[in-house]
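Just below is one structure, and these are the notes that go with it.
A single protein chain has been omitted; all remaining protein chains appear in their positions.
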Amino acid sequence: MLTIKNLKAAAGEKEILKGLDLEVNAGEVHAIMGPNGSGKSSLAHILSGREGLEVTEGTVTFEGDDLLELEPEERAAAGVFLAFQYPVELPGVNNTHFLKEALNAQRRNRGEEELDSVAFMKLVREKMELVSMKPELLKREVNAGFSGGEKKRNEILQLTLFEPRLAILDETDSGLDIDALRTVSEGVNAVRSEDRAIILVTHYQRLLDYIEPDFVHVLANGRIIRSGDKRLALELEKRGYNWITESEAA
Amino acid sequence: MTMSTTAEEIRGYVESGYEHGFVTEVETDIIPPGLSEDVIRQISERKSEPEWLLAYRLKAFAHWKTMETPEWSSVHHSPIDFQKISYFAAPKKKDGPKSLDEVDPELLRTYEKLGIPLEEQKALAGVAVDAVFDSVSVATTFREQLAEAGVIFCSISEAAREHPELLQQYLGSVVPHTDNFYAALNAAVFTDGTFVYIPKGVRCPMELSTYFRINASNTGQFERTLIIADDKSYVSYLEGCTAPMRDENQLHAAVVELIAMEDAEIKYSTVQNWYPGDEDGVGGIYNFVTKRGDCRGDRSRISWTQVETGSAITWKYPSCILSGDDYVGEFYSVAVTRGRQQADTGTKMIHIGRNTSSTIISKGISAAEGQQAYRGLVRIAGRAENARNYTQCDSLLIGDKCGAHTYPYIEMKNPSAKLEHEATTSKISDDQLFYCRSRGLSEEDAISLIVNGFCKEIFNELPMEFAVEAQKLLAVSLEGSVG
Partner (left out) sequence: MKESEGNLIRQLVRDHQPAVRSSDSNPWLRVLKKEAASWVSDMTLPNRKMEAWRYTPVDFIDSTAFADVEEGPFEALALTDIEELLLPDSEFTDRIVFVNGYYAPALSSLSEQDGVELYTLEGKRKLPAELKRRIGQADLSDHFFFTLNNALISDGAVIHVSREAAQQHRRIELLHVTVGMPDPVIHNPRHLVVLESGAALELVERYASLGKSRYFNNAVVDIHLSEGASLLHTRLQEESEHAQHLTYLNVNLETGSHYEQVSLALGGAWSRTEARIHFSGEHAHAELDGLILAGSKQLNDVHLEVLHEVPNCTSREHFKGLLDGNGKIVFDGRILVGRDAQKTEAALNNENLMLSRSAEVDTKPQLEIFADDVKCSHGATVGELDKEMLFYLRSRGISKADAERMLCTAFADEVIAAISGPAIRDHVKKVVLRRLADQGKTS
């Protein structure tokens, strides 16, 4: 589904990704781990189309199309979803209104029928139960005044609502307590399917206890230096990142 | 600064009145009062100036005669009679002193009274002091050290003789004589000032500073400062002044020009303590200054830091012209007005280039019947992509007879720019005072503590040695303010 070949990217003068390769197929869950500054979030941002990073070399193909050519809203319609690490607040924009607009825009771009208000509310309420979100949050402004946990839950709500082909979760576990973590993970696991691929960007192993990955990759210094299965994550937990980065350097 | 020191100092100052209010009895060479082309020629001759400099003065004088005295809405003063002022007062000297040993001991004693004896300065942090005694520079210390670095730090008079090309190229290029009434007057009759040139790539090895005072009666001070920081250089300059007691109002109309080239940085700090006038507002200094910084190379940076506690009337707007890419302008100010002082000050930040940024933090403290106005202009031109400005103006009122006013002008012509302005006005709350006092502080000390906290951001920008002096100045300025 997603093929990344020799991806190099820079922020201004500084090179962040230095030749990254990754292959993700439908039905798979990949975890990308790495020390701070390795480029994990940068990868997530490039896949979603955020400004500030320039791709200097390499390709990113999503379901046969060149992903880098698409505008952010086109990527969303194509089925790419990024759950932000720090979701921005939108004062004055009603949460329900926003979710409906977004969903219908995506459906419209795909040539699907849009949902009317009744159908939409029914759908949204279903999904809110999946992520144990309080219905009041629908009436509020997008992320404004939300606690850290509520913001992350809002992201996962969107994940369940938009049903993307490829979901990228950028450090979704950061700042969450155990209960929030469990709820968020339940939401993610509920959308695991054969047609869907999930990339978890995370620093800590903890999330992977709840969402079991099929593949674990270590991203360090702008490149994937080691890949394995979930046991790799456990090794990292025990020995820290230096173990791998040093052995690679050797 | 410990609490007990402050209390002692306060007592000390109260008992001694205005400490710096005295006159040094030294022979001075004065041109009789009056302003005419003849007077200007005399000034130029006594300073042995080159032709081009005399021509510059005369041109400015001709222009000044066509201008009208400015009137400002919130500052009131009796009209100034320019013919009653003497424009030149230099101590008679045979030859310039070659080292401190050769300086007139009477003069040195003057400086000791000022609290900054040159010897001590030398021992301190190696600060070079260009001590301007009225109108002619008397001693310039640390020449050798600076000469090694290639830094030129001398009086304007000397620059006219030793570095005429540099002076001619830059003098008047940031504040032209046509700029305003007092700039024109200054260009015509300036008697001296400081000239600094930092060559490419040099980080000036010490803080540069000039202390000067107005001495002889009826001598207006028309200082001129020109600082040029060439590519990739850095200089920090401090201007601090005191003045003696006089009955007639004395005029101080200075011009400061700063030029920063590519990747250069100039930090200009002022600690000002001119005589503010007696309790009835009589006899203080009129301080009308034009200060402007011109960033002339990518990534250049100019910052103005000032602590103003004196003068009867202050009118000054240090400004920065950010005409190129990545220029940075900063303005940090603490102004105290008490007694019957009036201050109308602020800054102008003109954004023209791309990615320019300016920061303005102004703290005003008004006590007794002091009146203070902050007048700022932030102008963002159509081409100023991504300009950024942050302005914070806070006023603290002590007592119910003073006033604090804020007039920010914001002119915005570019949508990618981002501008934020905030201002607050408040007083020291009774709760805060009570809390301090319940912990053993006197009311004076409590106020001092709270006010210092209020001004902390600004003091942090001052060169270290002078931050301490500034804090002391602030403490003393506020003594007796709480009725």
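As written, the chains take the letters A and B, and residue 1 is the first residue of each chain.
Convention: a residue touches a chain if its C-beta (ideal position, glycine included) is under 8 Å from a C-beta of that chain, and two chains touch if they have at least 3 such contacts.
The structure displayed is predicted, hence computed values, not measured ones.
> Which of A:Gly39, A:Pro87 or A:Gly187 touches the chain that is not shown?
A:Pro87
> Which is it among B:Ala60, B:Ile398 or B:Ile450 that touches the chain not included here?
Answering carefully, the residue with contact to the hidden chain is B:Ile398.
> Contact with the hidden chain only, please: which chain B residues?
73, 382, 395, 397-427
> Residue by residue, what part of chain A touches the chain that was omitted?
Residues in contact with the chain left out: 48-51, 71-73, 75-77, 81-82, 84, 87-88, 90-93, 98, 101-103, 105-106, 109, 141, 158, 162.
One rule holds for everything that comes next: only the chains that are shown with their structure count from here on.
> Could you grab the centroid distance between chain A and chain B? Build each centroid from C-alpha atoms only and quote it in angstrom.
Taking the average C-alpha coordinate of chain A and of chain B, the gap between them is 56 Å.
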